[in-house]
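Removed from the display is one protein chain of the complex; every other protein chain stays in position.
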Amino acid sequence: DRVRFDILREKRTGFPEAVFAPGKSDEDIINIIRTVGDVIVTRLPPERAERIMDGLDLGDDYTADYHETARVLAVRSGEPERLGRIGVLSAGTSDIPVAEEARVVAEESGCEVLTAYDVGVAGIHRLLEPLQDMLESDVKVLIVVAGMEGALPSVVAGLVDVPVIAVPTSVGYGVGEGGFAALNSMLQSCSPGIGVVNIDNGFGAAVLAVKILRAFAGD
Amino acid sequence: DRVRFDILREKRTGFPEAVFAPGKSDEDIINIIRTVGDVIVTRLPPERAERIMDGLDLGDDYTADYHETARVLAVRSGEPERLGRIGVLSAGTSDIPVAEEARVVAEESGCEVLTAYDVGVAGIHRLLEPLQDMLESDVKVLIVVAGMEGALPSVVAGLVDVPVIAVPTSVGYGVGEGGFAALNSMLQSCSPGIGVVNIDNGFGAAVLAVKILRAFAGD
Amino acid sequence: DRVRFDILREKRTGFPEAVFAPGKSDEDIINIIRTVGDVIVTRLPPERAERIMDGLDLGDDYTADYHETARVLAVRSGEPERLGRIGVLSAGTSDIPVAEEARVVAEESGCEVLTAYDVGVAGIHRLLEPLQDMLESDVKVLIVVAGMEGALPSVVAGLVDVPVIAVPTSVGYGVGEGGFAALNSMLQSCSPGIGVVNIDNGFGAAVLAVKILRAFAGD
Amino acid sequence: DRVRFDILREKRTGFPEAVFAPGKSDEDIINIIRTVGDVIVTRLPPERAERIMDGLDLGDDYTADYHETARVLAVRSGEPERLGRIGVLSAGTSDIPVAEEARVVAEESGCEVLTAYDVGVAGIHRLLEPLQDMLESDVKVLIVVAGMEGALPSVVAGLVDVPVIAVPTSVGYGVGEGGFAALNSMLQSCSPGIGVVNIDNGFGAAVLAVKILRAFAGD
Amino acid sequence: DRVRFDILREKRTGFPEAVFAPGKSDEDIINIIRTVGDVIVTRLPPERAERIMDGLDLGDDYTADYHETARVLAVRSGEPERLGRIGVLSAGTSDIPVAEEARVVAEESGCEVLTAYDVGVAGIHRLLEPLQDMLESDVKVLIVVAGMEGALPSVVAGLVDVPVIAVPTSVGYGVGEGGFAALNSMLQSCSPGIGVVNIDNGFGAAVLAVKILRAFAGD
Amino acid sequence: DRVRFDILREKRTGFPEAVFAPGKSDEDIINIIRTVGDVIVTRLPPERAERIMDGLDLGDDYTADYHETARVLAVRSGEPERLGRIGVLSAGTSDIPVAEEARVVAEESGCEVLTAYDVGVAGIHRLLEPLQDMLESDVKVLIVVAGMEGALPSVVAGLVDVPVIAVPTSVGYGVGEGGFAALNSMLQSCSPGIGVVNIDNGFGAAVLAVKILRAFAGD
Amino acid sequence: DRVRFDILREKRTGFPEAVFAPGKSDEDIINIIRTVGDVIVTRLPPERAERIMDGLDLGDDYTADYHETARVLAVRSGEPERLGRIGVLSAGTSDIPVAEEARVVAEESGCEVLTAYDVGVAGIHRLLEPLQDMLESDVKVLIVVAGMEGALPSVVAGLVDVPVIAVPTSVGYGVGEGGFAALNSMLQSCSPGIGVVNIDNGFGAAVLAVKILRAFAGD
Partner (left out) sequence: DRVRFDILREKRTGFPEAVFAPGKSDEDIINIIRTVGDVIVTRLPPERAERIMDGLDLGDDYTADYHETARVLAVRSGEPERLGRIGVLSAGTSDIPVAEEARVVAEESGCEVLTAYDVGVAGIHRLLEPLQDMLESDVKVLIVVAGMEGALPSVVAGLVDVPVIAVPTSVGYGVGEGGFAALNSMLQSCSPGIGVVNIDNGFGAAVLAVKILRAFAGD
């Protein structure tokens, strides 16, 4: 059993460690960064990011970048291994923070990311051009972020054959409050071949995209 | 108060009476038809329709038509007043019985109905041609029927300016079981100007379309 | 395909652009107004409206009106095309902001609007007179706004033949919290011919009413 | 403590024992009747009622009546104490079995019951006359049974001052499936002073009405 | 129809008008009181009550009493008609504000009210003595208020024959958050004859109790 | 890691293997019994039990007992280790099959089980005597089974200090359909110290009771 | 627009057409097969499969294979393009039909599939060996199927870095009825990088796996 466990663990390398900021104090996060080194901190508001970066006192080996819309802080000692290209689309402007969380995490993990925001189904003619551009750039995975009724992943997966990772957002009100209308639309899509992650989980969508690219990285 | 009530009631004419068959015996329905005359019976399975038509003994003034896919029986003594043109679209083939319920009720109430079935978002290129035909035929209302994730009304209302009545169907499974994923998508649509009716309620959608046409009938 | 798309898009004109304020900064909204020109901004609190109007510096061609109860800001370069008459009813006094959102959006889009507020079913005798007045004024559509148990649209649609657009509100508590008791009542109404929109969506109800009037505008 | 318990228990007399048939075998029910004597069996289908009445072999002291629509079997050795008058209203024809369960249980417990069925809000003018008759007959309690959107108790309680016991029924489909739209409407009514019982619980409504009449019986 | 309506409305007298404070400004409430006279204002926090009472300037004919725990303000020109005796029980100490709302509204409407608070099923031996006292005082109705699992009305209705009005409260957390565990327990009680009102609706429970007493007031 | 795993697994002995019959064919179950030997099969209807016992052809070393009400088949090669005494209570007669599943599984695992059925809170005076008998018999754990509003575990845990395992049953209708009213009552109990298992999971309750007794078996 | 559409559609080739059998008659399915040729029919019970295969009368160019546990019928005119290796794991034996649906669809689309069934978290030591074998065989994607509490995908994704597609099944009862406990566990997993599909949607999981392999097929 021992051997087996070690082998499985051996594969768990290369990823930057990820920390979910809510429920942790600034000191907690500073300590984790000091201990671990390469870290991605998610859901971190600007004022917290500033305090943490002030308190870090990183040596010369590390750089720290804060991405405000994505609310992500990335601390890195080197460049991530280059992996390949993915696309990130968002339906509305309010979905952009979640889309940006996906983009930043994917880029910090070595992906090249093409984006097209505000291309939702209420104005579907705006979707076709950027989608075609992405396909021509040979993206391997599409992350599609949408709130409200969450129809965009179904429409995209009905048009193209690239694997689609769908991220419902909590944008909406009334029956859409909390993102459940979008989530259920994506799970119940009439276009098969869509993998869904939790509401607002841009981070998880990026990790899945990265795992897909990594699985083929050596090939 | 008396006068007022009468005036309101005076407007309640011209519609065929509608009967919801479940929970009523064949005898109940035969009696209602004998008493009322012009009647539309909905949710009536073929074997019940046959027994009821056998038992009716209508006389020369009435004709009875049974529409099997729509599960609707129409008993009529004359032609309905001509009202105008509407379109009925369905996303999948499993949504057709609900779409047909809408079509038959609308036709029996005097509408001319254009239909386009199986034009859902998993193959969105199939939607554009029939939609354009309907617009060129000057339809005044579109009834859009969809189960699964219920995205079709959002896409249609994003493409055209005609009023859209959305009918969610109970086609689906898992999170879509019972039609709730479709219903919530339609209510939370990012395309405004969609009126939604209850799950599988093709009848109610047709009544609303007819009320719209009637409101302008004298103009 | 190209041709088809263009024709569909041609019909998408004449409407003022609508912007949902929550989740957008004041600067975002000022920029949209500068770019687009004729705009309706919804869900805009008074203090935000004041800041935005101060920052706008509209030329002589535009006027800006803020409707406080409706929380709607309308920026316009001309008069909307005249469309026809509709009625807006609300059940309780707490439902008035949603009813006013519907009224303002409909008026800004060219409708003449008659209103009757606080005419709910707990005192049903107050409903009959204004309802009769609306019918005699030849309203083409009724928008009926109600929270709590949401019974008013069923009662109205049981009394008159004009098409009814029902707007549930989030007014209520306990089982009515969030507006779901009202929403489900309206969808499950025993009076057919009611089109329902999302909870608190006065805007969407107005857009649907306007689309109905427009569909017949040229006739 | 002993004394106290006995006093409380002393008050628990006079009611016929009630048995909920589902989940019990015919033999179980026959045995209960043999042991207890005066019994009301609810939710008993006709074929089960027939088998049980055949198997009972009641002596001369007891009579057994089966009420088919109400699905209630009443076994009695004497007449119940006379209590007073109540009214039972139902919104639709499909709600009648639940209304009849309430009527039969109330009558077997000594109430005089006036009924008015199919007086729902889709045709509210049919409600006023029977409601006025009940008031003039001095009913002390109104049991109002409704499925679908469950609006009838709100309308009734908005018109009259008699206490209203509301019974939601499982009549409905889509969002009304199982009776929850009706239940929540009744609990969230804008007319205060309505006591609600479980979905389809005509029995419980009658027991509450009887308890009310009994509380004043000696006065 | 006119006559009928008038008769029904004639019965709607004698009750103090009730106003639900949330969503109304202090000025709104002052105006209502000036117009209507005898008014019960519910859900009114102490600081608002103070401001309103300062602003009222009632003449000599009116007195205003504010009940802090109940958050009720009562403005009265005379004594209410004497009606009879009821009991109000609460399960926990956190349920007391809702129980007090019921007590104050009932007293302001003419009831004599006996109370027993903090007598829930976690210490059921504390329940028996006050319950027996209430029965011996000939209470006609019991209002039973409980949050958490809401078991108290079932236990009480299993011990006594007086009609029980059950009020679920929003006291609880996790699965009990919002009061739904308590509400459903009360509706699904194994003790029949319980009328349930909305979560935290002490006001509605009192109105129902008062309607019951009034129905027998002339007898 | 290997060593550690082996130690953990070493503790996993002595329990009879348990098989959940639904979704397995008779042949599947016969094969499992042939392979494993000592087995408890749960949720097995009588007709399936008969076919399986016919097909088993156990040698002399094994005996097979089928418990009809509990729907449990026990196949055993010896007597289970004696563990100690527990009590099983059920609120209603419809809860008995679930209570019996708990009893049989506990007995087959070596417990001595005292039972008291139909002692629910609608007639709470019936509960006290059997509960006292159980305490005097030194039961170490009480399993309390209840459907409907599920109040019995709260009342029991409010009266005694023995650990309570609560089993909600799917007995109920309307808001109690499926057992959720009972489940939530038990989780939200005002009496602390209740461990809850899944709806109808008499088996799981017994396993927990057995694990408790075993943890102290050697002491 | 036209050009763009054509490009998008060009990519939609190579997949066998898939048909969801429920809601379609045997004749419908025979007609689709005759028209389309290469088809995968899912959710097809054995007796329907037999009738359809009898009615097909395929020429020499086609072979038809029915996979009973998977309930999938595959009609093919040639071999699918070879794509690469994936793994399919199931937690329990009742989850096997869904796992088999995934396996068959993946194999028919050109994947090589390794399987390990009944390796759920109740006996986690059974999981490690087959998981290690799959990793050593260089699987590119893992499909993990689980009902009940749906913990297996979280545990697997915590051990390995290969992308995980999680399929919740409707195996479960009480709170797990319908598969929602499993679905929500998978979406809310503490191990990031899991793409979730609808309940029981083995087909959709396979399509996503195939899309992933195809995206890299030419590389």
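Going in written order, the chains are labelled A, B, C, D, E, F and G, and every chain counts its residues from 1.
Criterion: contacts are C-beta pairs under 8 Å (C-beta built on N, C-alpha and C of every residue); 3 or more make two chains touch, one makes a residue touch a chain.
All figures in this text were calculated on a predicted structure; none of them were measured in a lab.
K.L.:
Going by the contact rule already stated, which one of G:V19, G:A91 or G:V162 would touch the omitted chain in the full complex?
P.N.:
Missing-chain contact among the listed residues: G:A91.
K.L.:
Give me the chain E residues in contact with the hidden chain, please.
P.N.:
Residues of chain E in contact with the hidden chain: 93-94, 125, 171, 173-177.
K.L.:
Residues on chain A that touch the omitted chain in the whole complex?
P.N.:
Here the touching residues of chain A are 5, 9, 23-24, 168, 170, 178-179, 183, 198-201.
K.L.:
Write the list of chain G residues that the hidden chain touches.
P.N.:
91-92, 120-124, 148-151, 154-155, 157-159, 172-176, 180-191
The working rule: only the chains that are shown with their structure count from here on.
K.L.:
Report the inter-chain centroid distance for chain E and chain F in whole angstrom, where each centroid is the mean of the CA atoms.
P.N.:
Here the centre of chain F sits 43 Å away from the centre of chain E.
K.L.:
Which positions in chain G are in touch with at least two other chains?
P.N.:
In chain G, residues 1, 5, 9, 125, 183, 198-199, 201 touch at least two other chains, as defined above.
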